[in-house]
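One protein chain omitted, others in place.
We call the chains A, B and C, going by the order they appear; numbering starts again at 1 in every chain.
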Amino acid sequence: MEEQFPIKKVMDDQGNLIDSSYEEKIDEELVRTMYYNMLRIRTFDRKAINLQRQGRIGTYPPFEGQEASQVGSALALKDGDWMFPTYRDHGATLTFGADMVRTFLYWNGRHEGVVPPKGKNIFPAAVPIATQIPHATGTAWAEKRKGTTNIALAYFGDGATSEGDFHEGLNFASVFQTPTVFFNQNNGYAISVPIEKQMNSKTIAQKALAYDMPSVRIDGNDCFSVYFEMEKAVNRAREGSGPTLIEAVTWRTGAHTTADDPTKYRPDGQGEEIVHPLDRLEMFMKNYGHWNEEWISETKEKIENEVEAAVEAMENSPKANPADLFDYVFEQNPEHLEEQKDQYLAQLKGD
Amino acid sequence: MEEQFPIKKVMDDQGNLIDSSYEEKIDEELVRTMYYNMLRIRTFDRKAINLQRQGRIGTYPPFEGQEASQVGSALALKDGDWMFPTYRDHGATLTFGADMVRTFLYWNGRHEGVVPPKGKNIFPAAVPIATQIPHATGTAWAEKRKGTTNIALAYFGDGATSEGDFHEGLNFASVFQTPTVFFNQNNGYAISVPIEKQMNSKTIAQKALAYDMPSVRIDGNDCFSVYFEMEKAVNRAREGSGPTLIEAVTWRTGAHTTADDPTKYRPDGQGEEIVHPLDRLEMFMKNYGHWNEEWISETKEKIENEVEAAVEAMENSPKANPADLFDYVFEQNPEHLEEQKDQYLAQLKGD
Amino acid sequence: MDLKVEQKPEVNSKTKQMTMIQAINDGLKTMLELDEKTILLGEDIGKNGGVFRATEGLQEVFGEDRVVDTPLSESGIVGTSVGLAVNGFKPVAEMQFMGFIYPAYDQIMTHVSRLRMKTLGHYSAPMVIRAPYGAGIRAPEIHSDSAEALFTHMPGVKVVCPATPYDAKGLLIESIEDPDPVIFMEPMRSYRAKREDVPEGKYNVEIGKGNKVQEGTDITLIAWGAMVPVAEQAAKQAEEQGVSCEVIDLRTLYPLDRELIAESVQKTGRAVIVHEAHGTGGLGNDILSVINDTSFLYLRSPIERVTGFDVPVPFFSLEDHYLPTAKRVLESIYKSVNF
Partner (left out) sequence: MDLKVEQKPEVNSKTKQMTMIQAINDGLKTMLELDEKTILLGEDIGKNGGVFRATEGLQEVFGEDRVVDTPLSESGIVGTSVGLAVNGFKPVAEMQFMGFIYPAYDQIMTHVSRLRMKTLGHYSAPMVIRAPYGAGIRAPEIHSDSAEALFTHMPGVKVVCPATPYDAKGLLIESIEDPDPVIFMEPMRSYRAKREDVPEGKYNVEIGKGNKVQEGTDITLIAWGAMVPVAEQAAKQAEEQGVSCEVIDLRTLYPLDRELIAESVQKTGRAVIVHEAHGTGGLGNDILSVINDTSFLYLRSPIERVTGFDVPVPFFSLEDHYLPTAKRVLESIYKSVNF
């Protein structure tokens, strides 16, 4: 099966194009957009880890190492499309247009953190593994029924493929030919469980065969491979040709979350040979004349300012409102709940 | 994919061997065992339908048309092996050694009906679709841990492949390489839903590719094909080479259950061209000199007597015992349950 | 025009004699006609018209796109319904039997019920999940479960359970129009048990309001779904012995009509709660707790509960022993008035 699903690359580990025909497709704008977003989310990610260490936000699941997968895939979407992320996909949501302040707020346990900007269809990060997969199928199905060309993109990890909802979501998508892209980030581990213990198959892409669904296995650390293969899948979906499963083979550099210690389960040195996606893009930029120190340092500064400002805004935002506990359970509170609210808020006031 | 999984046959629709090398493998004993069991379960099945019509048992799901699949697969098991049937697999359980009286009792809503004879490992028929699949994986895993060569056989329908438990059960089996045979009877419909609406794939066998699991697609109306392919899968399992998925393409001749009206959803004439498994075996027997009128009529009579006697025994068996409602919920009743029992039985006595 | 609980349809509105299953079919048809966002999903609901014929004839009229035969996959049905609902459709999903809702429990618990709260109202997943429930029709195991308590303990969903054809249609329409998810339980045993006048076209029965089906002074009987006729029968027998029973059909199981319960128990001072689900963990205890909270000083005897036993719903040869009967209710009535 592995031979049937070779890992597709556009550039090699040293940032050299494997297929020179891509040279013209990769223009300065694309390169800069890619670099900017990858650097931006990495900066966000590292900041979040620091904030957690300082007790300024809660437990946080870093995505470092997966920047190419997240940015490359998110950039292939348009406004109107839908994104169904997991807890580890804030790189993707930020790239697609999620608000950074709110994203920090989310990791501070705030409901405000899942509310997307107007016009951006971003679902709350799925916490119960794989449950978002049928949502993406259903949403795409809705768009198809409405006759739009919007598509839905579901993110999920290698571990998620073991859940029933993965199977049911892909089966529905294939039966109803919904415009969904199932984007798997195979980062080698589900917390501590390596993929060899998660499944007997060597690839995730092959799981699409069960549904007669097109699939492809790509180098998830190659932002261009991600972007162009996503584009194909997205176009197929928009044209009404149904869903696609993409397996992006990538690597989580750090811990599962800030509460996790990967040295407990990863063999020494594992993954060290992997060239990080941002380094790889940097080499590509140098190799192909896109490296401009001035632009780079401007960009870095801009990003750092943005992230710092977002942290400040997060920390200055008003405290969580206890009434929010009650006000959104139903469109209108049943009487007993209104009573619970009134009593509790009165008690709080009394304090 | 369909070409990758051709339907394997040993004999054609007219009962002619396609591969003559099978001639020596199919001896008189095998032929008679096959015929006897298929006729026996068909007689049971038709009787059950009649009993239901007369209000002597409850709703009943006939398996006519699937006799070759059920008998061929059950005959490949040995004592010590495990069977995990659905509600439609009483042909298989009877062949494997389930008690006929109890099987009738089951369809009369009696718990006694699921208790297998001593030494026969037959699980109660799974009613929630696909839930038995992980049980078969777990049981086989247990046998493997104990170091036996016993295997577990799970029956399930085409519709069952849509449930998460199908996926999770097969994934576990492939990861832990359990000695399980997953025997799918693809009878074309899940109640009224045809396979084209159940899945986008043309075969069920291909779903094994998701798990790097061996699979095969066979003619489920060809008792020999079923038997010999099962034997291969069973041997592989016994030898420690892990699970297999078998798709037996077959046909349910009658209704989903006695409460169902297939004319509501089946196109006129659909399935009429299918040669019934027992007719096919009869032709084979005639073609290859196994047809012996005397033995046939003896066998028929013996079976009819057995079935009649079983019905009588079912109807003469003592009434369900209300205490059974309470006595097996826990190994020992908690106090409140014992109270409920005492009160209720006292009230009944008072009547 | 919303016809609310106590108002029965106006005299001049046309009615038709219907069983509950016909009334449900009619309610679905009404909403499919009135709101093109309504779509039905489920196993065997299309071509086959549903195993109970609840959706009979609807696919023929509204097409495969609005009355959808899905794969056999309850989590898939509810999970994709979340996506449909978020995008403006109103999914009405059928679980073939309530005992087969469990594979979808995770989706209902972690998404359907919480989506609105989770997102401070930005997203929500209003949908109706129809589920035939209850014992007494000689169905195989699991088919006969009464699982309301697994949903009344799940903030964010409403739970509704009609006992009559009229309420079935009116509550179903109201559920489809409700901005929140509704678990709509249908007592299989009552599907064809009686016919009554059901108005044509659209009318609503309010969610959250019970119905006093019989006035009485000595004791309050509280039931819903298939247990309403059982309570009524016991009430009749008690009446003959001079005990006057007030009978309440709750109709909505979440939120409870606390006012109606309190008012009645404060009048009678006694209550028997009747339900089919197991007593332990059953909704009866919630009702008891409503009475405790609102009517403690009025109580003249301990509240009685007549429920399914704390055992799995058995195979059908034993189901009549499992189910509450008028006789058991009557005993509890006597126990209460003789306390």
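Things worth noting here:
Methods note: a residue touches a chain if its C-beta (ideal position, glycine included) is under 8 Å from a C-beta of that chain, and two chains touch if they have at least 3 such contacts.
Please read these numbers as outputs of a predicted model, since none were measured by experiment.
The chain we do not see here touches A, B, C in the full complex. Between the chain not shown and the residues B:Leu75, B:Val175, B:Ala237 or B:Leu278, the one that touches is B:Val175.
The missing chain, though absent from the display, is touched by one residue of C:Gly49, C:Pro91 or C:Gly156; that residue is C:Gly156.
For the chain missing from the display, the contacting residue among C:Pro71, C:Pro199, C:Pro229 or C:Gly282 is C:Gly282, taking the whole complex into account. The residue from B:Pro128, B:Gly188, B:Gly242 or B:Pro322 that touches the chain not shown here is B:Pro128.
Within the full complex, the residue among C:Phe62, C:Phe89 or C:Tyr102 touching the omitted chain is C:Tyr102. Contacts to the hidden chain, counted on chain C, fall at residues 99, 102-103, 105-106, 109-110, 113-114, 117-118, 141-142, 149-150, 152-156, 254, 277-278, 280-286, 288-289, 292-293, 296, 299, 301-303, 305, 309-312, 314-315.
Mapped onto chain A, the footprint of the missing chain covers residues 58-59, 87, 106, 108-111, 113, 127-129, 159-160, 162-165, 190-193, 197-199, 259-260, 264-265, 319-320, 322, 324-326, 329, 336-337, 340-341, 344, 347-348. Contact between chain B and the absent chain runs through residues 111-112, 114-116, 123-124, 127-128, 131, 133-143, 145-146, 152, 164-165, 168-169, 171-172, 175, 324, 327-332, 334-337.
Basically, only the chains that are shown with their structure count from here on.
Note: centroid distance chain A to chain B, computed from Cα atoms, is 45 Å.
Chain A and chain C have centres, each the mean of its CA atoms, that are 41 Å apart. Multi-chain contact residues of chain B (touching two or more other chains) are listed as 162-165, 197-199.
Chain C has residues 71, 73, 75-76, 103 in contact with two or more other chains.
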